[in-house]
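Yeah, one chain of the complex is gone here, protein chain that is, but the others are all in their spots.
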Amino acid sequence: MNAPVLIQPNRIAGKGRLSVADPMRFTFDGKTLPALKGDTVASALIANDIHLVGRSFKYHRPRGIVSAGPEEPNALLGIQRDVARHTPNIRATVQEVYDGLEATSQNRWPSLKYDIGEINDVVSPLLSAGFYYKTFMWPRKAWDKVYEPFIRNAAGLGKAPVHKDPDRYSSQHEHCDVLILGGGVAGLSAALAAAKNGARVIICDEQPTFGGALHFDTDIVIDGMDGFSWAQQAMAKLAAMDNVRVLTRTTAFGYYAQNYVGLIERVSEHLSAPSADLPRERLWEVRAKKVIIATGSIERHMVFANNDRPGILLASSARTYLNHYGVAVGKNVGVYTANDSAYAAAFDLKEAGINIPAIVDIREHPNAELVAKAKALGIRVLTGHGVMAAGGKLRVSSMSVAPVNGGAREVIPIDSIIMSGGWTPSVHMFSQSRGKVAYDAAKSRFVPGVYAQDCVSVGSCNGTDDLSAIIDEAIKAGEEAATYVRPNTSQVSISIEANGGNAWEGTLIGAAPGAEAGKVVKAFVDFQNDVTAKDIRLAVQEGFQSIEHVKRFTTNGMATDQGKLSNMHGLAIAAEALGKELPEVGLTTFRAPYTPITFGALVSHSKGALFEPTRKTPMHESEVAIGAVFEDVGNWKRAWYYPKGGEDMHAAVNRECKTTRTNVGMFDASTLGKIEVVGPDAAEFLNLIYTNPFLKLGVGKLRYGIMCREDGFIYDDGVVARIAEDRFHVTTTTGGAPRVLNMMEDYLQTEFPHMKVWLTSTSEQWAVIAVQGPKSRDIIAPFVDGIDLSAEALPHMSMAEGTICGVPTRLMRMSFTGEMGFEINVPADYGRAVWDTLYEAVEAADGCAYGTESMHVLRAEKGYIIVGQDTDGTVTPHDAGLDWAVGKKKTDFVGIRGLKRPDLVASGRRQLVGLKSIDGRSVLEEGAQIVEDPNQPVPMKMIGWVSSSYWSENAQKPIAMALIEDGFNLMGKKLYVPMANEVIEVEVCKAVFVDEEGGRLHG
Amino acid sequence: MRRFSGFAVAREAMRAHKGWGQQWDNPEPKSSYDVIIIGAGGHGLATAYYLAKEHGITNVAVLEKGWLGGGNTGRNTTIIRSNYLFDESAGLYNHAVNLWEGLSQDLNYNVMFSQRGVMMMAHNVHDVQVFKRHVHANRLNGVDNEWLTPEQAKAYCPPLDISKSARYPVMGAALQRKGGTARHDAVAWGYARAAAARGVHIIQNCEVTGIKRGQGGEVTGVETSRGFIGAKKVGVVAAGNTSHVMQMADVQMPLESFPLQALVSEPVKPCFPCVVMSNTVHAYISQSDKGELVIGAGTDQYTSYSQTGGLHVIQHTLDAICEIFPIFSRMKMLRSWGGIVDVTPDRSPIIAQTPVPGLYVNCGWGTGGFKATPGSGHVFAHTIAKAAPHKINEGYTMERFTTGRLIDEAAAAAVSH
């Protein structure tokens, strides 16, 4: 943009690393604001002297920016690139400004400054921790009609997107020797050491630039240059090495079993006009031989009254804003601390010309050198004092200071407070790796204790404070990791010289003076979820003794920042209230993700057409061309019906069924599973797998087979062809192919390993065209060579090999329609050509193509079952009327014992029968239930259900199959199907509705 | 027990909530009890509550190795429904729904039972057949369940994508309006408080390490990390750890324990009005009162007691969620976690006496036990008190795995063509 740069009141000339030569603009709640390239939304807002950015979850209190990193609990904004690219709850401290970015505050109405929800803050005494468990119970129906909608509307933060996400995400699997999490001093030192020793290294950091604490700590000199410059040089050095991958803007979010670590890279969210080639985010799924955790530590806030007022920040964050972004957090900044780090921040601000009215230190005797330096800079230091309360509402305006041991209060006007309660080592990733933390009582912190995986922690996340010690520890870890992974390489040593950087002392966990037990003040522990010190004490008072209970009752640490600031404070307050030591109360579990992760990034490419593979038969396009409507069956698209001239499904199916029975129809049966079973023991193997006998099946013959699991229930069915003595062509149901092959392999490999049998899936190798109907032979005959198609030579349930349309075929005389029919197996690549040729002939003969719906009707007219429709995993072969398919003389087959269990041979089992609608016209609904007495009260005794039901154009009546208790003995009995608005009378019959004698099969 | 009410809250608000006492005591274990329940999850606590309330048996201890409600009770996605197919299941789960409807008042604890409706999506012809079978059976069993067209489903749940071009288009849905969600922690806490008020001892941080048996093989008590505690009857309600606990009494179980993961998104303003389940694409989602999308994943494939699972399982779940609800792609996962679910061969629970006299077991709830909590506790209390099953849980024996009389809801939805 060419517009002149607007004034940014808090931007300090000469400070920071951003360039005024790169101006940008963005909007906040509709107002256009200037920024510099490299700003985060937070730094840009503060530069414009805006601290008030949102409202809290429960009390709707005005909130400002607290931190400069991913631990931010308050500054959550809606970020929008365009209407479809709206994202709620983005941390302003992480989101980089790009030209044109639109940011909106959340959880307020009608505006950020005047929020009606603020009434909650006024009535907050009513809204104590867990209050909702104690009320809203009367009247009984009012909870989900009245109270709950009210609560729901008040809760929530940003608004969910309402448009389909137009962005693209990417993912990549990566393997490396050493994965280093964190690009601060420790991570970079470890990376340099590991890389130098030949290890394949990945190093990642969540920030756009490496350096970690070097972003704010300008007192450090490494290898003769300022720390931040050293970090940039180290990063460049690493990036130039072939064995190193450097990932910025990349957060390690989850540490899973066996050194599997998930990283999220924000690829284009910082760009004003990202190239269409770029994904928004990229998921890295890294498997590392060794992980070096160098995730640093996070500064804690101080828990005092009204510590949530906008303008109150962490000290190191204020230092980041100044030293990296060139932004002062205020003009008149108070300091409240229990830790030395705040002094460094105060000095930097003071030296940048900011007024520091006082450093309030709860310690009686802080580091004398620091106190002396403060005094030398003209800063008043109040040791042994606390901030009893902050004044102001939409922006902090004063701090009320008093001696810790009691005494008069002094109100000091300020426009910002920076604070430090000490530092919490970031043990998140270590803990996620299932390592056990240990308590460092001297410094009141948890550090890595017992490791569970191949990883090591270095630097401040390991509780190492001294700069030289950090570097030594990191180099050692890097070198050791490299030699651990490549034991035969000789070790190369590196050295890094560092000066400056103080090991900051001092800590306060729990409530600060003035917010102790008994004080009725709002001293926030968890900002976003509005959990105060007194809420935690109330939880303990009400009997919640486990820290997990305290967390759940108060919601402490459950907000979007996942307790990065609040967990230790909450724990300390609970421990105090319980009268226990901290480690006795225990830490809550650290769970993935470390920071919230976009669903889309985890989904990556697995959406739309790539959500699951779509399987199409070789003839698919020809079917599309003749107008097929498709249905999903598993991953397959199957032709459902072929409407002509505006037919609906019903009309099309009627025509297809009629044409097939009276003339000829063709059907794409390619989706059926096919397994080639080969070997000298193949027949014996099938004899064990199927309930049917297979030993005596002749070469060139087909047999319908039933397969059970050991429990005796029907698992799958299909036709088996014996191609040769030692070769079978087995077919399975469409959905059953993989599990049938898996089951066969299981038995073959583990139970019958002595058998010489080989199994090969051939489902995709064969295209299958069923041609059925009285004219089927006439249709195919002209195209077939080398096979005698006569009824004598190729009777029903036999097969022969030859050619069709010049293509090799396994031609099977079989029928799933009850008509004379053929199933033509040809190599898949020829499927479409053969289909097209045959279809031309079929059409010329006034035949038709039929789809799965007509296939279902035609087979139901004959009472043939469909496994999964007429059986449901509780049906035995006997129940399905297929007792004939169970080899009575066999001494073993899968299911032989299960079938004999008491309940499977008991009387009264549901058996598959036919049903006639007595009115001759009502087509029953599949799934409808059957009763003997329709007038009985609910709950009714149901004796069965309708598994298949259709209008049969051929029989000119409705037909149905049903599983009914003792059905085989109920032939002719009148039963009832009670529907919502009527009762349909039915009569039990045999499940055959066309050609009961079966003569048509044999034409 | 100090009664909870809006009035009590208002009064306490005037005095900084100083008057609230402990919701339940944390007593030292006595030397013996009439009944010991192993496992202070929702089912175990409910059992203790109903033993006291319905059967006057108050000399009861509930032993918990960790913190009460810390297992699957506090880790599930809180879906409540009863539109099951078989009579046994419909009876059990509908019994639970009936109890849910008055539970807040009964316990004097707001468990936030919200009947926002549970909608199960059908994505293919087979789903339609299976769900319609459920709707018909439910109607005749007096269980609320209705069939919706895709347009009706969209009207009930506006974020739904019902476009015909979706990879798995929506072909309809079965809706149980009486179904919904409840606040899981409140269920455990409400039962704990109400049971404690009737004299039940809830003993946390008390791990059972052995089950003691007398001369006749009968149960005499349990060894724990806090010493031996005698008992006339012991009820094991240990969910994923049931096999492990039952092993202490030399009883092998028809169970396997699997990791089951779930996740929540960051909170957002109300955008999702009901519960949606899709078995075909494996997606289970609702929005909590806090505004988080609560999403259930599938189980990992291997048995485990680790309470963690693989990222790929979470990814598959989100694939499915974003497929049906493409608008959620920019939402963010806030927290994920795992539980251990104990699964029987027919995926239905066992609520029964065991071969060991005095030893009872309530287990095998798999991925869906939360919804049954009140019903489960109610009939299990009956089973323990009377040494005989309630009519509702008569079929839920261990013997069914010998006779073959299974209650196999999942098999009844068999996917095969």
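Here are a few things to note about the model shown:
Letters A and B mark the chains as written, and numbering starts fresh at 1 in each.
One rule holds in what follows: a contact is a pair of C-beta atoms (placed from the backbone, for glycine too) under 8 Å apart; a residue touches a chain by one contact, two chains touch by 3 or more.
Note that contacts and distances are computed from a predicted model.
Per its UniProt record, the hidden chain corresponds to "Sarcosine oxidase subunit delta" from the list "NADH-quinone oxidoreductase subunit K", "Sarcosine oxidase subunit delta", "Tryptophan synthase beta chain" or "(Fe-S)-binding protein".
Considering the entire complex, the omitted chain makes contact with A, B. In the complete assembly, the contact with the undisplayed chain comes from A:Ala257, out of A:Leu126, A:Val221 or A:Ala257.
Checked against the full complex, the candidates A:Asp22, A:Asp82, A:Glu584 or A:Asp892 give a single residue touching the omitted chain, namely A:Asp892. Residue in contact with the omitted chain (choice from A:Arg17, A:Arg85, A:Arg287 or A:Lys373): A:Arg287. Checked against the full complex, the one of B:Met253, B:Leu359 or B:Val379 touching the unshown chain is B:Met253. The omitted chain makes contact with just one of the residues A:Thr32, A:Thr589, A:Gln749 or A:Ser790: A:Gln749.
The chain not displayed touches chain A at residues 256-258, 260, 287, 434, 451-454, 710-711, 742, 745-746, 749-751, 753, 891-892, 896-898, 900-902. Residue-level contact of chain B with the missing chain is found at 241, 243-244, 247, 252-257, 301-306, 308, 310-312, 342, 345, 401-403.
By our rule, only the chains that are shown with their structure count from here on.
Within the complex formed with chain B, the residues of chain A that make contact are 57, 85-89, 125-126, 128, 131-138, 140, 143-144, 148-149, 151-153, 155-165, 167, 254, 256-257, 260, 262, 285, 434, 520, 534, 538, 541-546, 548-549, 552-553, 555, 558, 560, 562, 589, 591-593, 596-600, 602-604, 606-609, 611-612, 614, 631-634, 711-713, 716, 733-736, 866-869, 871-874, 898, 901-904, 925-929, 931, 938-940, 942, 945, 978-980.
Those residues of chain B that touch chain A in the complex are listed here as 4-6, 8-10, 12-14, 16-17, 20-26, 66-70, 74, 87, 90-91, 101-102, 104-105, 108-110, 112-116, 123-126, 129-137, 139-142, 161, 167-169, 180, 183, 185-186, 189-190, 204, 265-272, 281, 287, 289-291, 306, 308, 310-311, 314-316, 318-323, 326-337, 400, 402-406, 408, 410-417.
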